[in-house]
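After the structure tokens below, expect a handful of questions from me.
Omission of a single protein chain aside, the complex is shown with its protein chains in their original locations.
Which chain is which? They are A, B and C, in the order written, and residues in each are numbered from 1.
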Amino acid sequence: MPAPHATNHPERKETVTAELSGMADREFRAVDLAAERGERLLFEHLEFKLSPGQLLQVSGRNGCGKTSLLRILSGLSRPTAGEVYWGDEPIRSVDGGTGSCLGYLGHQNALKEDMSAEENILIAGRLGGGRPERETVLAMLGGLGLAGYEDLPVRFLSQGQKRRVALARLLLQPRALLILDEPYAALDVQVIEVLRGAIEAHLTRKGMIIITTHQAVDIDGDCRNLHLG
Amino acid sequence: MSERGIQWFRFTAPANFYDLAGRLIPWFAALTIALFAVGLYLGLVVAPSDYQQGDSYRIIYIHVPTAWMGMFLYVLMAAYAAIGLIWRIKMADVMAKAIAPTGALFTFLALWTGALWGRPTWGVYWVWDARLTSMLILLFLYLGYMALHAAIDDRQRASNASAVLAMVGVVNVPIIYFSVQWWNTLHQGASITVTEAPTMATIMFVTLLIMVLAAWMYSVAVVLARARVELLERERNARWVQERLEGGTK
Amino acid sequence: MFHPLLALLRRDLTLALRRPQDALTVVGFFVVVVALFPLGIGPDPEFLRSLAPGVLWVAALLAVMLSLERLFSDDFRDGTLEQLLLVPEPMGLLVLTKIVAHWLITGLPLVLVSPLLAIQLNLRPDEIAILMLALLIGTPILSLIGAIGAALTLGLRGGGVLIALLILPLYAPPLILGAGAVDAVMHGSSAQAHLSLLGAMMVFALFATPWATAAAVRIMLD
Partner (left out) sequence: MMEFLAMGGYAPYVWGSYLIMAGLLVVEMLQLRYRRRSLLAWIRRMARLRAQEEKQ
């Protein structure tokens, strides 16, 4: 195993970044969205447009429907009214499913507790149709401060560490739009910095990001705000 | 074309459905009573007794209608459920849910009358005859549908999930029927089968027809009434409900 | 091993191997249920023999049904099911892959231990062969149909009991055909008709049920 060679490869970063799926020049639009949970109307007539390179921060108090909105935007839920468009296509009829153009990180980390961080990420990558390389995964995990934890079953990791593994998985799947539900929860300051760097990098290569968060994290780039409730 | 589209929309709008059903129910109820009165008179008094089965055959006048309604209502329920699921028409969901209890009731009655008819005819209450067994499984399908609907709190999700179940069930009903029939012939030969008087007298036929119609009208009336209650419950905060309450409507 | 579906299959099998007790519990249930029957109906070998096809099939059917609750619930709880919905592959195929993995873990072991139990119930070798063949064709049907129920009860309280009510009525046809096949051999006729119909049913279930299951998963996660 020629380990010394694997460090500091200048090309590696490019192979990760260059892959942003070819549809990255499309706009992402929400038109006249409405959602209800049980009896309650969460929001209606919600509209916005997101162009490549832009970030949208969704804010609002607890229970105002942030998570519901993100699930609708990612195509997991159907809105009560309205439609979400990826370019000119409704998101739920995009070729290959919504997952081919966006990545979603919900409240749950979606990790298999009996598998290691590395296995989890490799499998997710293959499920997404990619062929993730081991070194890339290890580098990403290292960057998020998980060096040495890669091959432990995930159930041994702390809440914050699990969150980082989930983030690593998402960042390693190059999708034009990343939808992040409270990505900062359970992260410490250092990792927040790393994540900020990753978000900014995603924006500079014309990616889009939709994010909900409690704490204000200033991000360099074209940022919009959407207030619910 | 467009006009029909609007009419259909008018019918599916909850308030219109509520009013229309409210006006129709008394008519269906009256028809039900009239048809049952005539049917029962013909079936119990006028029709002569069977030369083989004596008077016990008179159970046929309720056994056959309940069995038909049990099966037919399941198909109708699945059709409404499918419409509700595919085209997202809430009224169809309401109708599907409203049909289930009546369908289950008729299926149960078909089993009950079948058993009471079986005792004098075959000497036992229950035989594992293809038709009775299929009806029993149909009853389980109804119960499953209602249990699933009740188990899910979110109303839309409950409707959609039980719609999937109803559609799976309706595909399975013929498969179940044929496999049970096959099993039945293999195990018992043709020794026990219901022989519904090969040459049915006209009076019997007419009576049966009237009783089937009566069961039909009853189902329509009760299902519409239940759909109205269901609607009220779903839309209790809507303006049209409040308006009708203030107006002192029933 | 790079194709997404193969990756999913391997993932599920790996996870099952890391927790072998789950699969073993199902086999254990099957064995215990069959072993209890003679205690209930008496040890007469001929009588047991005549009941054997039905007993073995009903026990297998219950074992499969009980195991089904786990088919999606783990993935549902940790959020991986949600991520599966975002995988750019048809959900029906993903669901089918999970069912195949589930059958390999629970259905196949049932087929493999069935001869031991059949011997206890005094079945003859040719009858045992047909029993295994019928189970081999029939248990996938049970898994395929049961998956719909597993998906429809995701996240519901009392889901296990509800699955039984939803799914057991639909199990009537495979039960009739599967137990009937062994019965036919026992009475000296051929089991071919039973097995052909069972095979046709499996093909139909293979093509039809994964889509219903996929729809159910989408609905329950909506």
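Everything below uses one rule, namely that a contact is a pair of C-beta atoms (placed from the backbone, for glycine too) under 8 Å apart; a residue touches a chain by one contact, two chains touch by 3 or more.
Everything quoted here is computed from the prediction, not taken from an experiment.
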item: Interface partners of the hidden chain - shown chains only, full complex considered; value: B
item: Contact residue for the chain not shown (choose from B:H63, B:K97 or B:H149); value: B:H63
item: Hidden partner interface residues of chain B, rising order; value: 40, 44-45, 49, 54-56, 58-59, 62-63, 66, 101-102, 105, 108-109, 112-113, 116-117, 119-120, 218, 222, 225-226, 228-229, 232-233, 236, 241-242, 245
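Following the convention adopted for this analysis, only the chains that are shown with their structure count from here on.
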item: Per Cα centroids, the chain farthest from chain C; value: A
item: Chain closest to the middle, measuring from C-alpha centroids that were averaged per chain; value: C
item: Distance from the mean Cα position of chain C to that of chain B, given in whole angstrom; value: 32
item: Distance from the mean Cα position of chain C to that of chain A, given in whole angstrom; value: 37
item: Where chain A and chain B are represented by their mean Cα positions, the distance between them in whole Å; value: 50
item: Multi-partner residues of chain C (at least 2 other chains); value: 222
item: Contacting residues of chain C [partner chain A, same complex]; value: 1-4, 7-8, 10-11, 14-15, 18-19, 78-80, 82-89, 91, 221-222
item: Interface residues, chain C side, partner chain B - complex; value: 148, 152-153, 156-158, 162, 165-166, 168-170, 172-173, 176-177, 180, 184, 197, 201, 208-209, 212, 215-216, 219-220, 222
item: Interfacial residue positions of chain A with respect to chain C in the complex; value: 74-78, 96-100, 102-104, 106-115, 119, 123-124, 126-129, 131
